[in-house]
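A protein chain is absent from this complex, but the other protein chains hold their places.
Chain IDs A, B and C follow the sequence of writing; residue 1 opens each chain.
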Amino acid sequence: MARVAEHAAALDVERIRADFPILRREVHGRPLVYLNSAATTQKPRQVIQALVEFYEQHNANAHRGVDTLGEEATALFEGARAKLAAFVGAPDPACIVFNRGTTESINLVAHAYGRKVLKEGDEVLLTQMEHHSNMIPWLLLAQATGATVRHLPIREDGTLELDALGSFLTHRTKIFSVTGMSNVLGTIPPLRRLADAAHAAGAVLVVDGAQLVPHLPVDVVDLDVDFLTVSGHKMLGPTASGGLYGRRELLEQMDPFMGGGEMIREVYWDRATWADVPWKFEAGTMNIAQEVGLAAAIDYLGALGMENVRAHEERITAYAMERLLDAGARIFGPTDPSVRSGAISFWFKDIHPHDLATVLDQEGVAIRAGHHCAQPLMRVLGVPATARASFYIYNTPDEVDALIDALRVAERLFRTA
Amino acid sequence: MARVAEHAAALDVERIRADFPILRREVHGRPLVYLNSAATTQKPRQVIQALVEFYEQHNANAHRGVDTLGEEATALFEGARAKLAAFVGAPDPACIVFNRGTTESINLVAHAYGRKVLKEGDEVLLTQMEHHSNMIPWLLLAQATGATVRHLPIREDGTLELDALGSFLTHRTKIFSVTGMSNVLGTIPPLRRLADAAHAAGAVLVVDGAQLVPHLPVDVVDLDVDFLTVSGHKMLGPTASGGLYGRRELLEQMDPFMGGGEMIREVYWDRATWADVPWKFEAGTMNIAQEVGLAAAIDYLGALGMENVRAHEERITAYAMERLLDAGARIFGPTDPSVRSGAISFWFKDIHPHDLATVLDQEGVAIRAGHHCAQPLMRVLGVPATARASFYIYNTPDEVDALIDALRVAERLFRTA
Amino acid sequence: MALEQLYQEVILDHYKNPRGKRAVPGAELSCSRNNPLCGDEITIYAHLEDGAVADLGFEGSGCSISIASASMLVEAATGRPLNEAQDVAVRFRAMMAGSVEPDEDTFGDLVSLTGVRKYPARIKCAVLAWDVFQEALSGAGDATGDAPH
Partner (left out) sequence: MALEQLYQEVILDHYKNPRGKRAVPGAELSCSRNNPLCGDEITIYAHLEDGAVADLGFEGSGCSISIASASMLVEAATGRPLNEAQDVAVRFRAMMAGSVEPDEDTFGDLVSLTGVRKYPARIKCAVLAWDVFQEALSGAGDATGDAPH
């Protein structure tokens, strides 16, 4: 990780900020300080413009027409697929299935791969720090198949208990699904090592890339992962954009997920055959404009360079952690910025995170408070909820200062008299 | 139907056209004549602007934050739900589940209702004129449950063979799923009658509203349907907008469809409980901006008045059918414009629809050619494909003339020497 | 200023010194519920005598609004006949929904919670204890899936 930072160029954050119209907004009379990019990122004008241009110039249904608009829309949609493939290092655009994001992608894998592969007595391995979107689909799958779901523990410092891997990842494990970057703790697990271990045990490795893909350079071939999910809305793209990378042989073996128009080859009253991958998994009218918008987001990130994105976040995370600790906050997860993400969960002066978020909002500072869709992890951490500040390419050290100032306001308000 | 047209006000089509930026486009040097709204409609600036405004002013994840942006995004998203509920006459916004459109909605019902209810020997009744999106999910369901899928025949004139209803809809039928308006034939089945028959047989009625909802006033209570699907992209809304109306008691009984964040109440390692409807069916980050865009589309249609929309389409359909028949086209489906939609499938001078569409495109006229995601219906009609022109609020009689002129060009080109 | 209106003295006081924050010995009615947005959880215990709420208490963890509201609930409902207590709950919810005006005589300290009305995401915090209370009174607590875990 440290290597990334060394040869990285600094982002021109002022210029970046100028691309995000919403950052000129005021909240309660204060300039918006948006520290909630782990929930969803803001969108640059280039992405918004791509949507406008699609709807004003090229809007049509994809893969259905021989008319000019239809061909343009198809070319833009398939062009977006090639861009996303290149962005994650996929060898072939056919390995990219488009859909709404990580949640739909994991449901797709659980349904189309899991139901085919799992039998009673088999196991799905998760970790203790998964998002509900990487838990519930497996729970439902386990109920449907008689398989069992297990959870690799985390250590005190918020990293995975890798010493226990051998006893959790066994010949019974058919699927190992793990976050590439924890949305609560910021932890970045050693994916290549997990992939090797999974493969040695005869399991596939599914990576929840919701937080990973927006924040780190990713190469599915280097990492040797079998599935990787992408949430477009967390990487400057529109809501309802994103998809799933899958190893081609696996995608080809899999059953369809949803049925409908376009995912078929031939349909008879009582049977049907399926289209080639990836279209086998794309039923009905897709999120065409959204994926075209995501392509613009990928262009934007590509121009910045993902190594530089990462270096910027590492710097701002280091500064934020220092100031938060100084201010008396308790931080959950690894404390070394070079091995973690810029999503910082904390607990401050025994003020309930909900109260904290409300007070901060009055000061213009948007953070997230709650269980972050990770209720079981909250129980492990021994708190009902945490406050979370998270950073992206448009955040500045001044905004960290604004966060700290706002925390002081909350402290004064809630100080026990 | 005739009643609707009588007291309807004429649409100010020139003013409407000015709202659609894409209609100023040229194709091969000719003004675009877009006659493919049954595939997807164009978008007015009001809808595009709603998207821009969302991303520039209010973008945040819904239902997750106590910050100002989060509350604004949530209010806009839930406001869109209330608008869609009112638009289809749903008694309560909680009856509206958001998702990508008709295909996802039918998959949801097949999965969350069908898998719960169907047993071996049970039947799902469809008709011969369904879209693949209203066939494949039931085929997959039948494979998973051992149930059988049957198809109510159509008559020569493209209407349903209602005399056969009694023998197809029996005590074995648990689900009757029918299009509200055929995308190939234009047929509008008598939904209330079908609902009554379904209920008398102890089945639920699912209506594929992809074509219906954009083109006719709809009231789910009057029609007494149990489920109705909505495709936002076919009614001026963004791609990836729309959803499902479901009778509340049914939604409450149903299992979840996809699992993930937000659709839960409490999550433990080995079990979970679900959120109230409709959120039980909305996992992960939803299509927030898209539903907000759909709300703007509903406002737009509401201001025009759906009765006036229908009256306009009836008039232009009558004119188009007259001119097509004059020109020597063979039209599939009912020929009385007052009982059908403005989607007109035809066969012209034995020119293959694909060739026809290519020639028309050169003349600026966009139509659809193919099997329209209804391969089995094509076999019933005895053709490999049809050409289809379809109309919406922005189409004019002049555009019908342009279609006819372009057909003449094709005729000259393909005339047997 | 807005913050002081939300976090009024009386709210912070109830938060820091909650009334009746204890399990009630011999409570016939008890019920637990969580707020899925934030994970807050409140359990209500009620002991009835002669058709009145003789003793009332709560346990749980939550933000200042949810704890203060629970504490005020204990004050407002203890000692009341069942139907009166139920009535207060109904009217409090109406006040939070904006359909009933706050009135010091009826609502006492509870009036201070109307500041929350401007924060839609926090209204759930203010009514959480009341949800649980109403469920406990209806005896429904055991039948639903929301029993204490």
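The rule we apply is simple: a residue touches a chain if its C-beta (ideal position, glycine included) is under 8 Å from a C-beta of that chain, and two chains touch if they have at least 3 such contacts.
As the structure is a prediction and not an experimental result, all values here were calculated from the model.
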item: Visible contact partners (per top-of-document touch definition) of the missing chain; value: A, B
item: Residue touching the undisplayed chain, where the options are B:Gln46, B:Thr358 or B:Thr396; value: B:Thr358
item: Contact residue for the chain not shown (choose from A:His28, A:Arg192 or A:Arg265); value: A:Arg265
item: Among A:Glu71, A:Asp255 or A:Glu411, the residue in touch with the chain that has been omitted; value: A:Glu71
item: Residues from subunit A at the interface with the omitted partner, ascending; value: 63-66, 70-71, 74-75, 264-266, 273, 275
item: Residue ranges of subunit B at the interface with the undisplayed chain; value: 28, 352-355, 358-359, 362, 369-371, 375, 378, 384-385, 409, 413-414, 416
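Keep in mind that, in the parts below, only the chains that are shown with their structure count from here on.
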item: Farthest chain relative to subunit B (centres taken as mean CA coordinates); value: C
item: Chain closest to the middle [Cα centroid of all protein chains]; value: A
item: Gap in Å, rounded to a whole number, between the CA centres of subunit C and subunit B; value: 46
item: Between subunit C and subunit A, distance of the C-alpha-averaged centres to the nearest whole Å; value: 37
item: Centroid spacing, where centroids are CA-atom means, of subunit A and subunit B in whole angstrom; value: 32
item: Contacts with 2+ other chains: residues of subunit B; value: 64-66, 70, 264, 266
item: Interface hub residues of subunit C, defined as touching at least two other chains; value: 37, 119, 122
